[in-house]
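Only a single protein chain was left out; the remaining protein chains are all shown in position.
Going in written order, the chains are labelled A, B and C, and every chain counts its residues from 1.
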């Protein structure tokens, strides 16, 4: 009550306005991954499996890019208005996440 | 009986020796994607969600790379021994799949 | 004097504090690309050429990620402090650049 841990405070962020859209998208990816299991189980042709893997990877990436934009529009912009230190921390954190995405 | 459709013939390929390993790997990816749904549902911090997306994407890519190596060691090598035309077709097909992977 | 064109205004941005480091890095990439030309010219082994291509690509990506972080710490943070509209425009623009990077 009234007590907010450092972590909690640091991580305060607006819940996504697009939560439902995100969940729908992720359920579709789950369906794609289950489709992959079926293909492997039924000895589908490797190239067809690879095409489906590319589709699932692309879908995950599209989700990540949308989430990232929301994060910048929300948390990063908020932090920028809180002060230089908060801004620097959020920018650094976002940059690290982008680097992980680019390399994955 | 004795009748093999063009498609079927073209797609003749050895079932994967690593089928079980592939299925285990894909079930793990499915678990990661379900974990993502839970995170979004519980308003987890965006950066944590993004980290998990990168992990799932990396896992899918590792699966694709393994599948591709198996495909080259099996279908492409077999085609190379069948003749120039078969070899050229399989190489072209593999190259297209690699391009899709690199771009996804 | 006092007259700033729309474009100019929109693109006002602090010159990079790391300009020299950026230039050094890019000169190294130029050297790698010239090395690639030499390799191709001397019929170097394809796999060795591919390894060198991966190195050059990685160097370009590392440069892009650094530039992007600087851009967020500078232009995006400044825009966030100017108001909602400026913030939204810069975030959108940065998100598009990130998408191009992830896909390239």
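One rule holds for everything that comes next: contacts are C-beta pairs under 8 Å (C-beta built on N, C-alpha and C of every residue); 3 or more make two chains touch, one makes a residue touch a chain.
Quick caveat: nothing in here was measured; it's all calculated off a predicted structure.
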(message) Could you tell me which displayed chains border the chain that was left out of the figure?
(response) B, C
(request) Just the residue numbers, please: which parts of chain C touch the chain that's not shown? (result) 11, 13, 15-16, 19, 22-23, 26-27, 29-30, 33-34, 36-37, 40-41, 43, 45-47, 49-51, 53-58, 60-61, 63-64, 67-68, 70-71, 74-75, 93-94, 97, 100-101, 103-104
(message) Under the stated touch rule, tell me which residues of chain B contact the chain that is not displayed.
(response) 61, 64-65, 68-69, 72-73, 76-77, 80-81, 87-88, 91-92, 94-95, 98-99, 101-103
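As a convention for this text, only the chains that are shown with their structure count from here on.
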(request) Between chain B and chain C, tell me the centre distance in angstrom, where each centre is the average of that chain's C-alpha atoms. (result) 32
(request) State, to the nearest whole Å, the distance from the C-alpha centre of chain A to the C-alpha centre of chain C. (result) 23
(request) At least two other chains touched by the same residue of chain C: list those residues. (result) 103
